[in-house]
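All protein chains of the complex are present and in place, except for one that has been dropped.
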Amino acid sequence: MKAVVYHGPHDLRYEEVPDPQIRHSQDIIVRVTAAAICGTDLHILHGTLPGMKPGTILGHEFVGVVEQLGPDVTSLQEGDRVLVPTTIACGWCFFCRRGDFSQCDNATPSKTPGWFGGPEQAGAYPGGQAELVRVPFANTGPLVIPDALADEEAVMLTDVFPAGFMAAELAGIRPGDVVVVFGCGPVGLCAQKSARLLGATRVIAVDGIEERLDLARQENQAETIDFRKTDPVQAIRERTGGLGAESCIDAVGAEAVNREGKHQPIQALLWAVEAVRKAGTIAVVGSYGQEAAHFPLVQAFSKNVTWRQGVCNHRTYIPRLIAYVLSGQVDPAFLLTHVLPLDDVLVGYDLFNRRDQGCIKAVLQTAPEELG
Amino acid sequence: MKAVVYHGPHDLRYEEVPDPQIRHSQDIIVRVTAAAICGTDLHILHGTLPGMKPGTILGHEFVGVVEQLGPDVTSLQEGDRVLVPTTIACGWCFFCRRGDFSQCDNATPSKTPGWFGGPEQAGAYPGGQAELVRVPFANTGPLVIPDALADEEAVMLTDVFPAGFMAAELAGIRPGDVVVVFGCGPVGLCAQKSARLLGATRVIAVDGIEERLDLARQENQAETIDFRKTDPVQAIRERTGGLGAESCIDAVGAEAVNREGKHQPIQALLWAVEAVRKAGTIAVVGSYGQEAAHFPLVQAFSKNVTWRQGVCNHRTYIPRLIAYVLSGQVDPAFLLTHVLPLDDVLVGYDLFNRRDQGCIKAVLQTAPEELG
Amino acid sequence: MKAVVYHGPHDLRYEEVPDPQIRHSQDIIVRVTAAAICGTDLHILHGTLPGMKPGTILGHEFVGVVEQLGPDVTSLQEGDRVLVPTTIACGWCFFCRRGDFSQCDNATPSKTPGWFGGPEQAGAYPGGQAELVRVPFANTGPLVIPDALADEEAVMLTDVFPAGFMAAELAGIRPGDVVVVFGCGPVGLCAQKSARLLGATRVIAVDGIEERLDLARQENQAETIDFRKTDPVQAIRERTGGLGAESCIDAVGAEAVNREGKHQPIQALLWAVEAVRKAGTIAVVGSYGQEAAHFPLVQAFSKNVTWRQGVCNHRTYIPRLIAYVLSGQVDPAFLLTHVLPLDDVLVGYDLFNRRDQGCIKAVLQTAPEELG
Partner (left out) sequence: MKAVVYHGPHDLRYEEVPDPQIRHSQDIIVRVTAAAICGTDLHILHGTLPGMKPGTILGHEFVGVVEQLGPDVTSLQEGDRVLVPTTIACGWCFFCRRGDFSQCDNATPSKTPGWFGGPEQAGAYPGGQAELVRVPFANTGPLVIPDALADEEAVMLTDVFPAGFMAAELAGIRPGDVVVVFGCGPVGLCAQKSARLLGATRVIAVDGIEERLDLARQENQAETIDFRKTDPVQAIRERTGGLGAESCIDAVGAEAVNREGKHQPIQALLWAVEAVRKAGTIAVVGSYGQEAAHFPLVQAFSKNVTWRQGVCNHRTYIPRLIAYVLSGQVDPAFLLTHVLPLDDVLVGYDLFNRRDQGCIKAVLQTAPEELG
């Protein structure tokens, strides 16, 4: 089969590799029908995600059709169209039993979160930017896609939308709250939409790129702040009668820049601590590549801040998001700016990397006739 | 009247000062019957609490009898025996209406938490290590003490016990959980007891002073770890089958030392991030005097840690603690090692400071005949 | 002044009465600018609400302008445009302190809920279908109306919308749930809209009047069941794959009829017990005029049903609803079919009573020039 293979920084190749095989009794083989490129894939491309092994097939956002079943798979059938959550969960360990699927103890040898197309510490599972992919623990993770959902909609629910939804849920939003979302990338835009679903009556979006702020206004009815032009902390305080926002979401993570455009990995978190209301909540879904060299503990303490965060618990949130999409309240394809054939995957990486042609999210599809 | 007055680091004096007067319509004047010395008072003594103004009367833990009422005080009567919460709350601002009393917007000009006998930023309210004290916003704060509670029991409920109880409540304990408490000082010991009240079936107490660990074992049936002898993180993991503890409480704060005995302000927090179970909760009630020069954001993120903290919301927790004491489940006097007459307050400071004669908590009492 | 006065069943008169006076230090006098007629007013008209005293001024849904202030009113000023919640709450009793405002102990001598324009057991407070009205405990109840809200929008938030919102909140809705609302009267329609705000992705509305079901479809995107044509229990089961609905709301109450059109006061509740999912929740906001002569305890028990209910806690929900309206997510005027001058109030009663001209909700307004 053909797949996107990582050979080193700035060296991705779309090439012929061996077909995956069933290795464990709960594995399935999925024929991929649509796969997306995520911001994390760009970190891999740039060599800024530690632990990547050359030879790894990339891609953790994908849907497809079940082609082969391991002998102990009871919850799926051949031919099922399935949505595969990015994180891998066994379903029976201490953490899965508690519903903390993204913290499964059996996904990686180090008991850290495991996901497709990632580095060694994430299990180095071969990813889904490929014609075929092996999906482990298939009784727990994959969900059958309702007929009313198109592939390109479903693929948005594998990672980016649940991550945004989790941000909003961690943020502890009560009906009538003001919520600030730092970052208007794909996850930030989903967090803004989710904040509204969970009861925020005002969403304030902060970013430094005007087209993204436009999207936040158009798609999520957000009020916006361009941090290059306006001090976001001061602006948030002014717009909330001096109180600050009940919840602040950091959907930026490691790539943050400060007001002068200089890289400052926890800039959004620092702004959040200042802009959050006393007794408010900060939720972090943008991951930081490095430990903090500074943290405003005194301020967070004296304001009684709650701080929640972490790797998205995809398996918990995806069913709820499917229900929202079926109800017509959410259109997950609003992020989708480009659809290309899988063969053009490297073009897609290039578009997404350069944010060319307004690329927010690119999906790679295999032609229906290939599915036989 | 006589009162303990701060004149500078290591310069406290018990001296004659003018009697307090009603200044606002909701003020009351309380004749103090019992007051305690708190760890924070030692910070003031040592000059390590910034913002202290010479001339400030100390003491934020006190109970007494209502001697005079402002014209708008409707919830109390002259002669009522009252327990006065350490933090000051107006009762009607945005935060008080939400029940976040310790974040009252009207307690200080800077809208930060206000308390008795503290620094300028806390409002510099004259404290209760005195014969008389003015209590503002008296319709909201002071609680009438049930007859069954002695003064020296009630004074334990003004600050130290609610602070420990809040730690346990912030820790999100579910019935059957394992809870680690770093610190076996007065607040830590109360947090351990409260953890049990809220459903912890195992409490692991960590400290470096053997007598304090003894108290944790005797009073709270805690399992203990002396961090000078044993690596606490490794020990907690071993005792929890590798999982770590569902909740970790930092009741140490700024005074923490590392295993070599060197001052490391966030040592307990660092251990907590390592020892807490994936998807677990860290609660912090020990305040840090300074911002962190390092913070393990990556680890906290990758474990999906919830982190809660802050200035004790006394007004919320004290009524519950009174109910526990009346039920016989809690004896707040278990911390009380020394009772002295108010005139001997400087002796009490000395005992407490040197942790002499096993001093955990010293209470200063005025003789009943003084109350006339 | 002029006011709508109850003289007995089917004998309402719009007549001259004495102006109200300040009686307690926290009273205010409000000049009414808009008042609505509620289904409960029709019960009064028909003589089916026990305890009504002849001479009572009717009306518990009204907004207006503060004309006079008692000496202890600190939270309002003369000239403020205010929205007055239907239920009366002192703000400082045991229940108000806990936020259970509709269960205030000081609103009525019998400690039962008190409201404007109602029977003796509700305090027999003179109501707001009048030019002027006395509002007690004015530091707690009335809310200043933001400029962006018109009077006729605000009046919808005094009772009917909060009642529907409370139904949805009591129903324990989680994102992605299916919610059934029995009843498409004003409260039922608001409950349907609120269910969606709180995360229901499917709302099934049940009624026996086709125009009301039309409104449920148009305004709330509800799926509908006409119980005259279709067995609602069977239909709900079929549409939920046999599971039933996570939450069922009874917004009908005493007026319920069965499938044959015969009066059966708890018919909606009986259907709810059958249609609710195992481990689901039933919320009741339609009050029953009489005790039940039958109740399916065995079925409710064996399905582990939670059942929540009661008099609307208006003061808690109104601020959230104001935030929703300001955000543009909710248009409270969607119920409003008729606006008349206050002088035509008896015409309004007649329209509403006969459900003539599609009357869902009628608002009575005084002309702006009258406010002088």
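Read from first to last, the chains carry the letters A, B and C; within each, the first residue is number 1.
Assume a contact is a pair of C-beta atoms (placed from the backbone, for glycine too) under 8 Å apart; a residue touches a chain by one contact, two chains touch by 3 or more.
Please read all numbers here as calculations on a predicted model, not as lab measurements.
Which of C:Ile145, C:Val305 or C:Leu336 touches the hidden chain is settled by the complete complex: it is C:Val305. Set against the missing chain, the residues B:Ser25, B:Gln221, B:Gln234 or B:Gln290 yield one that touches it, B:Gln221. From the set C:Tyr6, C:Phe62, C:Phe95 or C:Phe182, the residue in touch with the chain omitted from the display is C:Phe95, counting the whole complex. In the full complex, chain B touches the hidden chain at residues 174-177, 196-199, 201-202, 221, 319-324, 326-329. Seen from chain C, the chain kept out of the figure touches residues 94-95, 98, 100, 102-103, 111-113, 243, 266, 269, 278-279, 284, 287-311, 313.
Everything that follows uses one rule, which is that only the chains that are shown with their structure count from here on.
Farthest from chain C in terms of Cα centroid separation is B. Each chain gets one centre point, the mean of its Cα atoms, and the points for chain B and chain C are 45 Å apart. Separating the centre of chain A from that of chain B, both taken as means of CA atoms, is a distance of 42 Å. Across the assembly, chain A contributes no residue in contact with two or more other chains.
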